[in-house]
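Below: one structure in structure tokens.
All protein chains but one are shown at their positions in the complex.
Right, chain A next:
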Amino acid sequence: MGKIPPSFRSAIGNPNIRNPSSLFRPQPPSPPSKPFPPTKKKSPKPIPQQPNPLFKSPNLEDAKKIFDSIANSSKDPRFPNSLLHSYAKIATSTSDSVKFLHHITKTLPSFSPDHSTFHILLSHSCTNPDSNSNPNSNSALSAIHQTLNSMRAAGVTPDAATADVSVRALCSAGHLDHAVDLIKEFASKHCPPDTYTFNFLVKHLCKARALSTVYAFIDEMREKFGVKPDLVTYTILIDNVCNGKNLREAMRLVSVLHEEGFKPDCFVYNTIMKGYCVLSRGSEAIEVYNKMKEEGVEPDLVTYNTLIFGLSKSGRVVEAKKLLRVMTEKGYLPDEVTYTTLMNGMCRKGEALAALALLGEMEGKGCSPNECTYNTLLHGLCKARLLEKATEFYGVIKEGGLKLDTASYGTFVRALCRDGRVAEAYEVFDYAVASKSLTDVAAYLTLESTLKWLKKAKEQGLAV
């Protein structure tokens, strides 16, 4: 089994081990730490928390009536913004929202729209149904432009935060090319985007476009507008090429990083290490780890998890176990991902019982196993032909209402059938379908092909 077994795939999906997300969490490009002016965040809050939405129909006239009836009920200067936010959420077109804003300014002369007002409009201008109905049309971009125009008309100059809101709105609606156009337009007309916007866009480009497009974009931004890629940009790029298993390019990027005068941090190292680990190149991952220590960069939980993953994957479970001790000594508490990773490695080596013992140790330390842990063990026990233990384990999974993953389901069904316990295999099939672990089709195809294989094996006198 050279590849990552699917039982492990969800462990990688776990935010604690998946480097891309944990990499960027402490750094600003993720939405929670948007560099917004504080008003943007505060103002929309009061309304969404209300149990009943104020505006029930996207009809403009209805909304105006509701507004008129409550227009003077609050003296809070943020009040009109909140109303605008809740209307823009359900409005069918941007022009309706803009008209609603005009109506507010007319009714309440004391209210003058500011940045946050228009940011509300911008963040909603791509989510309206009519701009989404045709993804190829320019309607999303024109909705943004419409809002920007009325913004300028109101005497509010778009700033970096405006660019950020617009780009995020366009990207979340899937209009990546428009977002790129818009950021260039912004840079030439108003102000260059800040690093958060830039990195956000680079990240999205990496996901959806060819690497050459991303490089071209970065070069253009650097040459025309003086926006320089920073360490986070490079981390995003390295992560992207590592995911594409293009380690040579990753190494080139690391050398570029040095040339530009950046000192790689923990995140960069973790990313490179992950690149090696996914390709089962444990020794190189260890080298990176050593280099990291030489450079005086403190490894974190992700580093250890990645390394244990890589070592388990390349079959060096003993070293992985040693690392588990090292990390505990350094004061990092192994989490369920660490343990699951290690168990996975043990199971691959056929040491399912040792993995089971590790489960005991894990629970003893107060770390509760997750779905993936159970699936890994079920898979491992079946592979090690410890069917009784596996059945016991299946009982635990079922009791906890946990889902089976494709690999452990398939292995378990095959193990049961091989043992002539077809009825139990059917029961597992029922559970998999009932718990929505797999689609009916996938569950059935596994069962069918297993039974077909069983019949053949019986004919050849191989099975019970």
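By definition in this document, contacts are C-beta pairs under 8 Å (C-beta built on N, C-alpha and C of every residue); 3 or more make two chains touch, one makes a residue touch a chain; residues count from 1.
The rule is short, and it goes like this: contacts and distances are computed from a predicted model.
**Student:** Consult the UniProt record of the chain that does not appear here and report its protein name from "DM2 domain-containing protein", "Peroxin-7", "Centromere protein N" or "Galactosyl transferase GMA12/MNN10 family protein".
**Tutor:** Hidden chain identified via UniProt as "DM2 domain-containing protein".
**Student:** Against the chain that's been left off, what residues of chain A make contact? List them.
**Tutor:** The missing chain touches chain A at positions 1, 3, 5-6, 406-407, 409-410, 414, 417, 420-424, 426, 440-442, 444-449, 451-452, 454-455.
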